[in-house]
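I'd like to ask you about the structure that follows.
Of the protein chains in this complex, one is absent; all others appear in place.
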Amino acid sequence: MNKENKKVHTPLFTTFKRFDMPKWQGILIRVGAIAISIIISLIIAMIVCQGKPIDIAKFFFEGATIRPWKLFLDAAILLGFGMAILPAFKMRYWNMGANGQVLVGSLVSIIIMFYLKDFGMKSGFNNFLLLVFMFAGSLLASIIWAVIPAIFKTFFGTNETLFTLMMNYIASALVAYVNYVLAKGAKESPGVINMDTQTGWLHSPINEYFIPIVVIILVAVFIHIYMTKTKHGYEAIVLGDSINTARYVGMNTKKIMIRTLILSGAICGIIGFLFTSVINHSINTTTCGSLGFTAVLIAWLSNFNPLIMALVSFALAFLTLGTSKITASYQLGSNNLSSVIIGLIFFSILISEFFIRYKVKINIKRKEKEEPQKVEKVEPQEIETVKEEVK
Amino acid sequence: MEEKRIVIELKNISKSFKGIQANKNINLKLYEGEILSILGENGSGKTTLMNMLSGIYQPEEGEIFINGELANIHSPKDSFDYGIGMVHQHFKLVDVFSAYENIVLGIKGNIRNAYGEIQNICDKYGFELDLKKRIHEMSVSEKQTVEIVKVLYRNAKILILDEPTAVLTPQEIDKLFNVMRKMREDNKSIIIITHKLNEVMAISDRVSILRKGEYITSLNTKDTNPKELTEYMVGKKVDLKLERLRIQATAPTLEIRGLHVLKDDKTVAIDDLDFYLRGGQILGVAGIAGCGQKEMCEAIVGLRNYEGSITHFGKSIKGYSPEKIKEIGISMSFIPEDRLGLGLAPNLSITDNLLLKTYRQNKGPFVDRKSARDYANDLIERYGVVTPSTETPVKNLSGGNIQKILVGREIGLKPNVIITAYPVRGLDINSSYMIYDILNEEKAKNTAILFIGEDLDVLMTFCDKIMVLCHGKNMGIVHTKNTNKEEIGLMMTGAKNLTEEKPGKFGIAEDSNLSSKEWEELKKEDVTPNE
Partner (left out) sequence: MFASFLTGAVAMGVVYLFGCIGETLIEKAGNLNLGIPGIMSLGALGGAIGVNLYFAIFGTGDIIGIFLMIIAIIMSGLFAALGGLLYAFLTVTLQANQNVTGLVLTTFGVGFMKFIGSSMDQSLLTRASRSIKTLFTFYEDLGVFGQLFFSYGFLVYLAFILAITLHFVLKKTKVGLFLRSVGESPQTADAQGINVTVYKYSAILIGSAIAGLGGLYYVMDRSGGTTFVEANIEAFGWLSVALVIFSMWKPTIGMVGSIIFGGLTILPNYLGISNVQLKLFAMLPYIFTVIVLIVTSILDAKTSKPPQGLGINYFREER
């Protein structure tokens, strides 16, 4: 073989795992990826809407900022969903069922609100009791919904990803059915419950969305402390990292898994209760939209860091409100532009992750040394690591 | 030698990972029809080097010549095309496929006649292989046979065997060596990677030595000796002699009678096993990998159901939770093949890993990381763990340091019984000795130690007694000073069974903590297995 052949055989590029990227560089790459994907999305919007760039940008910012409380609420709800799945995901339990868990919680409190209307109307205290019942009902329903797949996962190893997904659709069918029943079959849905008396409605001070926002922030703080400081959180993390090790050190893995999913369910129950009592006072199959999925993506790609999750949630809420204004202004009929943009953003984050984790070397001139050897920079402990790995 | 043709020549091969050299300027020659040993400690770069011949890795610098021509090996396929076949240490086989399916995997041409051709190869070299048997139903030695046949079916002229003897019994090793000699007669060239000196002496014509990624020298086997090879291998003269601490053993600490344990797939792992441990004594366990060692360990520390009796200072510990067993002072460290799977959480920090067994001890709902961090610093210093900080994930540490943390953590619990399986697995000599020293220190404190090992030489010199397991059965317990490797080897394969030769004598302590009547009562209680 001659030298010519050699070049043909060389692959175009080779990749190596990288360990030396400074933090700021990683952040810069991610932010850049998000920016690029937003620009692409707005270009798509421009083509589809056939509008002027300035108009599009105007509608976008207007839509996002015109109702700041709504913006914060949407961000908070997204964060709340993220917090609900976070403990489970730390345990490597793919809880895709946040939607369903929130839905059944909200549904049960709707039912209580509907049928105990007369009870709640009697006095202020009764109305408070009604709220307590609604809260308890929501909590219980969501916990049950979250724990059923977990029980089968712990005892039989049943695939939780699909199980929880199916639980979403079952919850959705329940919602459609109950709505029909509550509307006495006349319509598909009874609409807003107790519109006239506002029984079972929770009124916030300052702004109607104040309570949910505060509650979810408190939940986020609680989850953060729970995961990083408590024994329960520690056990869940160990279990997620190595289930064999958890068993070897004598942890009761079944108990930990179910306990953690109870917590996940409870947070969904809180959100469901907030949906019913404060935010919607009604329910339908699309109440949760694709929040559950989006939350999974946010949590995963924020590396489960609550602060980053909060920032990303805010950014996505901003985007969603902005794009819905665009689509409304151009009468596009559906607000799925936000899903497209969210998809694109996450695609670009996934791509950027690669460049953060790996180093790509392009083999155009193989004989020349493209990069100086870094041997002298490496600390001694790393040398040991490599020696062992290449054994 | 002069008239022999050079089939492979490596010139100045270098390869680095994460920017650190694994191989540096390596030069090597392989002649036609010879068996070449590549000798080096773990981590000396043997496998990396061979993986460059087999196309798994590409060299960063240097050239490979095959049959005198400059070769470019960018993939395993290129490697086959050059007639090179490698049998990896971790078999590259598809578990759910049959032997036949595995052998034809990746074959470019027509495979219609393959079955007969493979059968011919088996007949020629004397392999006994059922081609329709699925890999997951096979023994380790059968799997290795499949690997070798696979390479031969590809018409490999050059075979590379990566630590082929690590998982075999002495008898199986002999068989393998015979096959290798037959292949040499067939004018094939063979490279065998090993770190065992006796094998180098037994099988190879020449030996090349690597140390810390660098090429040291090549010698004709008949002109050298184990002592010289060791010096080349470790770089400085080391005393191969392991210390066996001689101290007065105590009364039995842990007594085990009639132990029956099942594997996950409900087949028998341990069958009617009796043995006991004394404080200040090390009982070694010899046996082929996977013949019940793991299940035995798990049963003792409460991780697996069992039948039979286990007593600790005369008190039955049956039905105790793993937590409780840990509290009464029984500790277990099992180093699996991947090192991290059992006992450590790879992505968690050193601190968090040290907490694994003690985090429940403080009151309240919170984990006490502050004192754990102090403990981590203490342990890092005491055992010389090389790490940037206490918060480094353990998976980023080298194998030796990982094992120091695991063993250190277990010993830090101040146990009176230490069960340790493969504690030096994959360690270089210095790190291994560190672990042996730690265990000897514990022995001096009258701790009872059960040592499950791989290397017979180590077991023979380091332990007081050796128990030999074969398919979960006790083949006998012997004082190391009264036995030899051949006897142990025969027992490992089940060819010799001392318990049958002298029934009733093994594993029953004369000065047992319990009378035989009390044992009987324990046996009666044993109706339902614990949780």
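In order of appearance the chains are A and B, and numbering begins at 1 in each one.
Here is the rule we use: a contact is a pair of C-beta atoms (placed from the backbone, for glycine too) under 8 Å apart; a residue touches a chain by one contact, two chains touch by 3 or more.
Please read these numbers as outputs of a predicted model, since none were measured by experiment.
Taking the complete complex into account, A:F163 is the one of A:F163, A:F275, A:F304 or A:F318 that touches the chain left out. Set against the missing chain, the residues A:A57, A:M121 or A:A176 yield one that touches it, A:A176. Taking the whole complex into account, chain B touches the unshown chain at residues 17, 54, 56-57, 75-77, 79-80, 86, 88, 92-97, 101-102, 104-107, 111, 150.
Within chain A, the residues in touch with the undisplayed chain are 16-17, 48, 94, 96, 152, 156-159, 161-163, 165-167, 169-170, 173-174, 176-177, 179-181, 185, 290, 293-294, 296-297, 300-301, 332-334, 336-340, 342-344, 346-347, 350-351, 353-354, 357-358, 389.
Definition applied: only the chains that are shown with their structure count from here on.
Interface of chain B with chain A (complex): residues 16-22, 42-43, 45, 47-48, 58, 69-72, 74, 78, 212-213, 302-303, 321-323, 326, 332, 334, 340-348, 352, 355-357, 359-360, 365-367, 386-388, 396-401, 426. Listing the residues of chain A that touch chain B in their complex gives 1, 5-6, 9-11, 14, 16-17, 19, 229-232, 234, 237-238, 241-242, 244-250, 373-375, 377-391.
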